[in-house]
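Following: one structure in structure tokens, then a few remarks.
For this depiction, one protein chain was excluded, whereas all remaining protein chains were kept in their positions.
And then chain A:
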Amino acid sequence: MTAWTPSPRQAERDAVRRRLRTRRRLVASVATLVVVGGLVTVLVLSPGWETFQETFLSWDHAKASFPAILKGFAWNVLMFLVAEPLILLLGALVAVTRSTVSPALFPLRLLATVYTDVFRGIPTILLIYIFVFGVPALRLQGVTTSIFWLGITALVLSYGAYVAEVFRSGIESIHPSQVASADALGLSSAQSMRFVVLPQAVRRVVPPLLNDFASLQKDTALVGAVGVFDALFAARDYTNFNFNFTPYVVAAAFFVALTVPMARYTDWLAARYARREGAGAR
């Protein structure tokens, strides 16, 4: 077969497509400029802009507070990294438990159901207060009183309930014919869960899970409210001494910087998954 060179008509079509693309980009750029320009104008022309700039956007204060906030932010990242695997494990266990059918496992199913109902209902910040201030008050032998670990426990229990529900919806979205095929091959129900259902379910719930991760990154700051020296704590500390709110903006920038790449990654994964599913359309 000879190498293919586009026909004149195809070259023409490609040129038209390029022109269309350029025009679309132009429209997008102009629209963006108009919107962003409008917003900036409203901001800059607002009566309090001068003071706002000084108290929230001071470059000097940003520089001065940066090192402390960076150090604090390391704690946020650490809390996230410790909590996330535990949450995934807990969520998967609870979801699988709730998907069992054996009558002997009824008490476990009941426990799992009560757990998700209760812990999804309690605001995370309340749960953190309860753990950080309540558990030490019990003076239990051998139980940690470290704010860091108690805070993480609260985060894990709170998010575990959400993630369990995400997993469960994934498990339930797998078509019954998949389980039927696995049954027909002689797999036990545990085996069909382990080898057939869970792998497909996990793939399907990755985007919503990543969405929960992004939310968890932010909620690590809640533990700062009870005394872990995280980014929020560092910012507040600085603000209390210098009467300037710029460190809050700096802390916010840190969180955004971590969340944005994750959001793009989620979009990319979701798009890829949509393409795969689209294979059924032929």
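One rule holds in what follows: contacts are C-beta pairs under 8 Å (C-beta built on N, C-alpha and C of every residue); 3 or more make two chains touch, one makes a residue touch a chain; residues count from 1.
Throughout what follows, contacts and distances are computed from a predicted model.
Missing chain, UniProt name from the options "Methylmalonyl-CoA mutase, C-terminal domain", "Anti-sigma regulatory factor", "Amino acid ABC transporter ATP-binding protein" or "Biotin transport system permease protein": "Amino acid ABC transporter ATP-binding protein". Although one chain is not drawn, the whole complex shows that of A:V16, A:L39, A:L126 or A:V143 it is A:V16 that touches it. Residue positions on chain A in contact with the hidden chain: 1, 4, 6-7, 9-10, 13, 16-17, 20, 280-282, in rising order.
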